[in-house]
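For this depiction, one protein chain was excluded, whereas all remaining protein chains were kept in their positions.
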Amino acid sequence: MTELTNLTIATALEGLKNKDFTATELTQAHIAAVESARDLNCFITETPEIALKQANEADARYNAGTALALDGIPIGMKDLFCTEGVKTTAASKILGNFVPTYESTVSQKLWNAGCTMLGKLNLDEFAMGSANTTSAFGNVINPWKPNDGSNADLVPGGSSGGSSAAVAAQLCLGATGTDTGGSIRQPAAFTGICGIKPTYGRCSRWGIVAFASSLDQAGAFARTTEDCALLLNAMCGHDPKDSTSSRQDVPDFTATLNDDLKGKKIGIPKEYRVDGMPDEIEKIWSQGMEWLKDQGAEIVDVSLPHTKYALPTYYIIAPAECSSNLARYDGVRYGLRETGDDLRDMYELTRAEGFGEEVQRRIMIGTYVLSAGYYDAYYIKAQKVRRLITEDFDKAFEQCEALLTPTAPSSAFAIGENDDDPIKMYLNDVFTVPTSMAGLPGMSVPAGLDSRGLPLGLQIICKAWDEQTVFNVARGIEKAANFTAKPQILGLSRAA
Amino acid sequence: MAQLIKGETGEWEMVIGLEVHAQVTANSKLFSGASIEFGAAPNTHVSLVDAAMPGMLPVLNEYVVEQAVKTGYGLNAQVNQTSVFARKNYFYPDLPQGYQISQYDQPIVGTGKIEIDLPDGSVKEVGITRLRLEQDTGKSVHDMHPSKSYVDLNRSGSALMEIVSEPDIRGPEEAVAYISKLRMILQYLGTCNGNMDEGSMRADVNISVRKPGDEFGTRAEVKNVNSLKAVHQAIMFEAQRQIEIIEDGGEVDQETRLWDPNKLETRALRSKEDAHDYRYFPDPDLLPLELTDELMERIKSTLPELPDEKKHRFMESFGLSTYDASVLIAEQSRAAFFETVAEKAGDAKLAANWVINELLGALNKAEKDLNETPVSAEQLGQLVARIKDNTISGKIAKDVFAEMMETSKDADSIIDEKGLKQVTDTGAIEAIIDQVLAANPSQVETYKGGNEKLLGFFVGQVMKASQGKANPAMVNEILKKKLDG
Partner (left out) sequence: MSLSREDVQKVAGLARLRMTDSQLDEMAPKLNSILGFVEQLSEVETDNVEPLSNVARSTLSLRKDEVNDGECRDKVLANAPEAEEGFYAVPKVVE
């Protein structure tokens, strides 16, 4: 029984079907794990009663032979997805007591597929951050420890840091995330798990607290490629309530999961070899190329000339959209309200008290770049460069079917590091942001450990709507890398 | 028609542009499925989208788009095949999103023009700058609590057409004529009910003053001008205010002012501390709106006859005066009523007279609308036809009409019952004339002596003797023959 938290989604579904264990047992094992790992601070809200009720219903369906696609699979929900009757905070004080009266489309789809909800996962406030250190509910601790004897607490990446840490620490079999500039892929890389951001428009944004509407996209975390595909199957699909949601058919990503990479052309963008990139990142990247070559893939050099401008473009567009998206947090209809002498006082005090430092900084940047006299120089300029970035990818995909890059320029760093220099923090997303700007599907798979024993990820990027090739190439890497390392805390708890 | 104002330093001209917000006739809101029905309990016609709950997204109402396109064609305007929704960012409690979804530099409708009819019968063209589709705000209620304002979001998210005119308007009469014409066009199209009392149509007035021929002066925007009367009053007040400032050596501030309908004055908005920087940018929750050729063609081909077209047709095919035509087309139902009367009567000009002077006059007196008329268009047409075919005289017709208004009976049955049929039998008329001449020998003598003015006297006597039924033309003719012969 102790090994129930060590399963993959695929093997858990097998076990449930074979009645090796019940959904209730599976969920109970994970609830126990969540409780024992509270010091990681993965969850903002735990919902064991809901999970057990859902598990009970799943068991009834297994008994009746009417089990759903993901029936009885315990997952965590990033606390950016509105969940009916369950506090949804976006890790912000301003929504600290907000209880939605509605359920986001993506979370509803997961419940419709039979998943059980262990709770709401911690994140950077309003998903703005790369280390999960901006949460109003405290930082999340990466379950991995460096082997340098420092025993330092590391960040789990961000913004979906609660999600990555919880899946890596085996508190849940999978988790949802959202990715605006790398918020799924970078934390997946920092915690040694898989994370996929599908094409912009694949998952409905309805009911997800918005950060930057033209970039935000929901996705999944799990410990294997196949598990990510299983989760994504349930999450994708057109939603008439989201005008940017795609009407493209959603294939069954697991049915056609195929790791035969013979003859596949894999592009290596030369601009991703950035100055000061650690040797170890360079090494794992080369290793990835070798693995793919060994499986019959052809490696081609491609160029994405505007790569270096993606990050500055992002830091205009995302704050601009966020400054407007976060205007609704004004203390009138929900959320925190500070009393003031008059309306203006109320607004300014509420927002100053309710938003954390990083969020305020981004609102300020966004407000400034949209304001009279600066709009053309910043915002329009950024939109033009965004087009160039997108066109770079279009051209590259004339030469190859997938791109292979490192996911992040480093492994997980210590909590507190990079905190006082926003630019240094932003550079974490240097490899993930271009994909977001172009709205393309991207995934991080664990590829190995660095010299400090910390996981490193590789990123696969494909054309719009081609998540299938993303999964297939990821599967190839996964097979070759045979990444079996586990975070140290699992060893510790098992020994205890 | 441009009305000048006499100041201490000479005459001043008003330069006015109007921004009209017209609520689009539809069932549901611009971006949500909540009802737009007027008068509901507070915060009931509100969806989670309208309340801007976290994670809520806008989905565009296709019918509202069609309504805007229709209106564009009705304003003789350029309809843009691609338009873009943009966010206008500002904070106010009745603006739940913290931004209004509107349109900015790529509106759905571009430049157009309409003709306005002025009280002196002249016609003037006023340019339309653009039409934007946008969300309405909610409503703040300030007088229910001593220290709080209450917010009702029922109106929040309803679709508005913001229709902006060029600064072509030169006085309050023209402004009123412009709004009336615009309202008429929207009502003809069925795209706005034009109800100013319920706020379905609201106007902001941009006004400046100048010496005729000078450059435009600095303008003030006057908001909250919500009736035709208020438009007139606000313009006159604001023009006078600006003239006084300039004549006293001061300068007009470019500012937003509020019309106070109780104090009958404009005053600066206190919230002007926020020299507005709306930070417009394309709404990333919505893609550009692309109109198909089919949609544009379909709407164009199903456009009703518009007021000006109708007016011109009435003038050209029926020979009506500009004034008569303008009165008749003021409402679509009135124009249709008139056309039925004209058809039945066989004489459009006579029909126009009867509709305007008799029927509308009588209804007005009775404080009734045309749709409450006791005399139907067919009935009135029959009455007019009886004048036309000489069955009764115009004078008798008025009596018949009065009776019709009382009883809703047909003209023919009243004429029959009361034996009002005109006497057109020459013999009968001659007999009456002979009687009259015999009874007035001295007048006959005077007439023959050269005083031909007395003819009228004889006609009157004959008509009196025939109880008004003798055909006046015949009476004239026979009388003349007898007296002169």
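As written, the chain order gives the labels A and B, with residue 1 at the start of each chain.
The working rule: a contact is a pair of C-beta atoms (placed from the backbone, for glycine too) under 8 Å apart; a residue touches a chain by one contact, two chains touch by 3 or more.
Remember, it's a predicted structure, so these values are computed and weren't measured experimentally.
Trainee: List the shown chains that the missing chain touches in the full complex.
Mentor: Per the contact definition above, the missing chain touches A, B.
Trainee: Which is it among A:K78, A:H306 or A:R475 that touches the chain not included here?
Mentor: A:H306
Trainee: Thinking of the whole complex, not just what is shown, which of A:I316, A:L404, A:V433 or A:I489 touches the missing chain?
Mentor: The single option touching the absent chain is A:I316.
Trainee: Looking at the full complex, which residue from B:L269, B:I356 or B:L483 touches the chain that isn't shown here?
Mentor: Result: among the candidates, B:L269 touches the missing chain.
Trainee: What residue numbers in subunit B mark contact with the hidden partner chain?
Mentor: Those residues of subunit B that touch the unshown chain are 26-28, 32-35, 41-51, 59-65, 84, 91, 93, 140-142, 144-153, 258, 269-271, 274, 277, 279, 281-282, 284, 286-290.
Trainee: Could you pull out which residues of subunit A are in touch with the chain that's been left out?
Mentor: Considering the whole complex, subunit A reaches the absent chain at 97-99, 101-102, 199-201, 214, 240, 243-244, 246-248, 306, 308-309, 311-313, 315-316, 323, 327, 330-337, 339-349, 351-352, 355, 360-361, 363-365, 367-368, 371, 374, 377-378, 380-388, 390, 421-423, 426, 437-439, 464-465.
In the analysis below, only the chains that are shown with their structure count from here on.
Trainee: Which of the residues in subunit A end up touching subunit B in this complex?
Mentor: Contacts found on subunit A: 81-82, 88, 90, 95, 98, 100-102, 104, 205-210, 212-214, 240-244, 320-321, 323-324, 326-328, 330, 332-334, 343, 347, 367, 370-372, 375, 379.
Trainee: Report the residues of subunit B in contact with subunit A in the complex, numbered from low to high.
Mentor: Spelled out, the residues of subunit B in touch with subunit A are 48, 51-60, 87, 89, 91, 93, 96-99, 149, 151, 277, 279-281, 283-287.
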